[in-house]
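Everything on this sheet refers to the single structure shown next.
One chain of protein is taken out of this complex; the other chains stay put.
Going in written order, the chains are labelled A, B, C and D, and every chain counts its residues from 1.
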Amino acid sequence: MRSHPLAMRALSLIAVLCALGLWWAAAANEWVSALFVPSPQQVWAAFLDIAREGYKGSPLAVHVGESLYRLGSAFLLALVTALPLGLLSGRIAWIRAITEPFIEFYRPLPPLAYYTLLVLWLGIDNGSKIALLYLAAFAPLYLAVVSGVSRVSKDRIHAAQSLGSGRWKVFVYVMLPSCLPEIFTGIRTSLGIAYTTLVAAEMVAAVSGVGWMVLDASKFLRSDIIFVGIILMGLIAVAIDGGIRWLERRIVPWSGKE
Amino acid sequence: MRSHPLAMRALSLIAVLCALGLWWAAAANEWVSALFVPSPQQVWAAFLDIAREGYKGSPLAVHVGESLYRLGSAFLLALVTALPLGLLSGRIAWIRAITEPFIEFYRPLPPLAYYTLLVLWLGIDNGSKIALLYLAAFAPLYLAVVSGVSRVSKDRIHAAQSLGSGRWKVFVYVMLPSCLPEIFTGIRTSLGIAYTTLVAAEMVAAVSGVGWMVLDASKFLRSDIIFVGIILMGLIAVAIDGGIRWLERRIVPWSGKE
Amino acid sequence: MAQATERQAGAEPLAPKAGLAEGERRAAEQNAAIRLQGVRLTYANGKTDAVALGGVDLSIAGEQFVCVLGPSGCGKTSLLRVIAGYERVTEGEVTVFGRKHTAPHPEVGIVFQQANLFPWLTVRGNVEFGLKMAGLPKADRRALAMDHIGRVGLAAYASLLPHQLSGGMKQRTAIARTLATEPRIVLMDEPFAALDAITRETLQDQLRTIWSQTGKTIFFITHDVDEALLLSTRLLVMQGSPGRIVADLDNPLHAAGGSFALLRQHKQYAELRRQLVEMLKS
Amino acid sequence: MAQATERQAGAEPLAPKAGLAEGERRAAEQNAAIRLQGVRLTYANGKTDAVALGGVDLSIAGEQFVCVLGPSGCGKTSLLRVIAGYERVTEGEVTVFGRKHTAPHPEVGIVFQQANLFPWLTVRGNVEFGLKMAGLPKADRRALAMDHIGRVGLAAYASLLPHQLSGGMKQRTAIARTLATEPRIVLMDEPFAALDAITRETLQDQLRTIWSQTGKTIFFITHDVDEALLLSTRLLVMQGSPGRIVADLDNPLHAAGGSFALLRQHKQYAELRRQLVEMLKS
Partner (left out) sequence: ACGAKTPEPAKTAGAPAATTQPSGASGTGGGAKEELPKEVRIGFQVIPNAELLTKALGLAEKKFPNTTIKWVQFDSGRDVNTAIASGSIDLGLAGSVPVATGLANKLPYQVYYLHDIIGDNEALAVRKSSGVQSVKDLKGKKVAVPFGSTTHFSLLSALKNEGVDPAGVTVLDMQPNDILAAWQRKDIDGAFVWQPTLAKLVALDGQIVTTAKKLSEKGIVTADVGIVRKAFADQYPAFLKQYVTVLDDAVKQYRSKPADAAKALAPILSTTEADSLSQMNELVWLLSSEQRDAKYLGAPGKIGDFAKVLKETGDFLVTQKSIPAAPDLAAFQSGVRPDAVQP
């Protein structure tokens, strides 16, 4: 806890550089087949190529943009539904009794198992893709909110009621801020999961998106492009996650100090 | 909060029965193509058939058992690694600085994007399948533990130190129990995610497992079997989750009452 | 309901708000501010249940300042929580202003034994909270909040978050938060326990002033016998296992003057104090 | 470091452990139990930093019973936390038994202003905690824990979890937890504030006995001037903004007898009390 943020940054950087070095060495010495693990140089070249020329008809920015658009819409949708529903479920027993069986039931279902149904109902456009990502993002967020709500001290709610908060105001002014730390953890998990579903979502009838790019490249054994895609996805995810953590520090400065 | 557990159970049951009724009506009136949404009767018949005859060479129990074995091993592995690493990372800045970039990076990667590498390293047997599930389960658990640790009040740790806890004892006797509520949320999320990865994991070189069964059936438009598989997976998951929640109530009775 | 209530005749009323005579009290009970009838409260503590309140009958008229004394763990806080509507009674009934009372209500303000502030709000935010709930416009509520914050001596700390406050400062914020909304009934659970003598005296003074000016009903738990004698118009003494009221008496010293020095000079002081301490011991 | 330390000559030592003479004290400082030199502590409170301690020099010999008085928010808790090793000083140095002290240590026990129990452990579990850390065998630690639990009057509640306790019971558990491990230095932050007069007196008695029998160093924050006069061998008075020690005096009343009644009869009582209250006011 008593740490020097800068030194820690440096340490992280060193660790990453070490990993890169290891990769380079592995590729140079053919520790793993070049078919599956291209060298960093190859990957860099592939990246430059894609950045300049695009991949199969769309510029790289379009691929990234499409993926982020799908992810973003799905996540926003999840946020505006899971948050209120989670708060309500956490507090009002009958709402929880009705919703939870369904969420508990669909939550562990593999997207691959029900994607077909989504395509059937929503067609092959962005609708079914966003729905798949939405379903992936919804459950963990909902779960986190419910668990956050159930951990809010009852006396805090009592206090708010004594100060004149009605049912709805308790939600907005007490439950929501009280659960913010859990909500942030939920958001991070949920975005992470939606992200891992991206390739699956872009598996059907897509010709754009980073996930599709990785999938398409893998069909043609273009491991350099697969790596570009993976690294790109990883970096974008780390950036998003960093942003959320920054937000968390700004919004929930009291976390752990109550 | 002031609810009647039994009444709520009943409500949940009614909700589920309503959903079943809706399904039956949808199938009976052909609101959706029977090809994709079979009637409850068809699904029941398919279930009986599989239960009696097995699916493609293995009895149903073997499919379920195989899946649970893979899931269970992966999850246990995740538990014994993510828990200590999460506790350590939450408390010791340099460990976190080294591990987190990698976890943050791989966490959002779609399993489908790196499964081939796992096959390359671990072969086509259960090894690579368990590894895939393990990776899926590890990250959310780790994340939950770290976030739990960072929310433990510093004065609680101080108190333990003043009472003579050294570094390790603080972990075992203070951090661990303090984070238990978060750990339970993490366990539930993590199991859920591992579960959703099951179909992906059983995509390679499997001829058994519920996930594989669903996948295989989907290739041949056997929606009745897909539904049997999905419902089975859902029910098993709900049962597991229920068990974990029961454990949580027993182990963390003070949650929300601090 | 074996309740050893011991009633002592109050001293002559020396000030308008001083202890009511027996007859007046009965009249007041008809439309009491707070009324408990046969209240039992048990907590499920593993195998054996803890009987925190074992059949309490209590009626508090408006404009009374009730102080509750009793050994640690005897059920004082439990009684207060029942009155606040925080605990559902196992048996019996609670009415507030004649209405059945089962949930927290803004007419019944409460100051906790431990401050219980909203950790994401500053001192001002916490004090403004109830005003915001009441729908006060922003400017008004800011002014009112700052006024109350000033009274508890925290004007310079209005923009700090609770975790940046000392123990006593938290408690003072909680007091300001509750008083700012002007509830008709104020329940206070050892509100001044965390305060130094000087701050304490200031706040005691203020509380007395507020009470005498606004005619609130105040239910005040304390373990300081002098404080109870100084502030209250009526004294309750509790004993535990099961929690019950063992003495209920008018405070003849109430109008003694408003300072500890004057209090101690009162002719009944020493005797009353001795009696109370005796009761607490048993 | 403008520190208005005011020293008064102590009364004649009436009991072996009573206030040390000036000369002896200097000798003791050479290997003091606790020693602070130029300690400053600032919290980053948004824009302006709060100077909780503005250059404190303090040296406490072994076997002293130091009571700290001061208005709410003046920095008492901050000082205690620095001594406990919970806060890193911004400037200056803390040594304990001659060793540099920057982290919590089992030789320095602490009782918090708010009980801070482990919520997953029962009363007994909490009290056993330190004994378990010290590696005591199960049977011994159980016996020892039950002994300490009995002393704070909680024998009947040993198997309850903290959330099932009343405020005072929590605080008593915390006291038992700390004393059970027999630290050489005990830091206590208003430990008896949540207790009724009777329980309080019992515990005051016990603390005195423990102190006189074991020769611990006790650093005790209180806002009760009488309590301070009753218990301490040495009195510190603090003032805030920035937090500093404004008076440091031997307590001539320490050996007065051990009860408030005897205390109040002491010839120096009234004058000393008046002086202290005066200092607290300024």
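FYI, contacts are C-beta pairs under 8 Å (C-beta built on N, C-alpha and C of every residue); 3 or more make two chains touch, one makes a residue touch a chain.
Note that the coordinates shown come from a computational prediction; the quantities given were computed from them, not determined experimentally.
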item	value
Candidate in contact with the missing chain, chosen from A:98, A:176, A:191 or A:206	A:206
Option touching the unshown chain, where B:60, B:97, B:203 or B:252 are the choices	B:203
Listed residues B:115, B:142 or B:254, member touching the removed chain	B:115
Contact footprint on chain A, counting only the chain that is left out	33, 35-36, 56, 116, 119-121, 123-125, 127, 203-207, 215-222, 225
For chain B, the residues touching the chain missing from this view	30-33, 35-36, 55-56, 115-117, 119-120, 123-125, 203-207, 212, 216, 218-222
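We adopt the following convention: only the chains that are shown with their structure count from here on.
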item	value
Interface ranked first by C-beta contact pairs	A-B
CA centroid of chain A to CA centroid of chain D, Å	50
Shared interface positions of chain D, touching two or more other chains	none
Per-residue multi-chain contacts in chain B, two or more chains	154, 257-258
Chains touching one another, given as label pairs in label order	A-B, A-C, B-D, C-D
Residue numbers on chain C that touch chain D, as the complex places them	43, 45-46, 50, 69-73, 76-78, 113-114, 153, 157, 159-160, 164-169, 172, 189-190, 193-200, 223-225, 277, 280-281
In the complex, chain B residues that touch chain D	154-156, 158-166, 169, 173-174, 177-178, 180, 252-254, 257-258
Touching residues (chain side chain B, partner chain A) in the complex	1, 3, 8-9, 11-12, 15-16, 19, 32-33, 36-37, 91, 93-94, 96-98, 100-102, 104-114, 116-117, 120-121, 136, 139-140, 143-144, 147, 150-154, 181-182, 185, 188-189, 191-193, 195-200, 203, 211, 214-215, 218, 226, 229-230, 233-235, 237-238, 241, 255-258
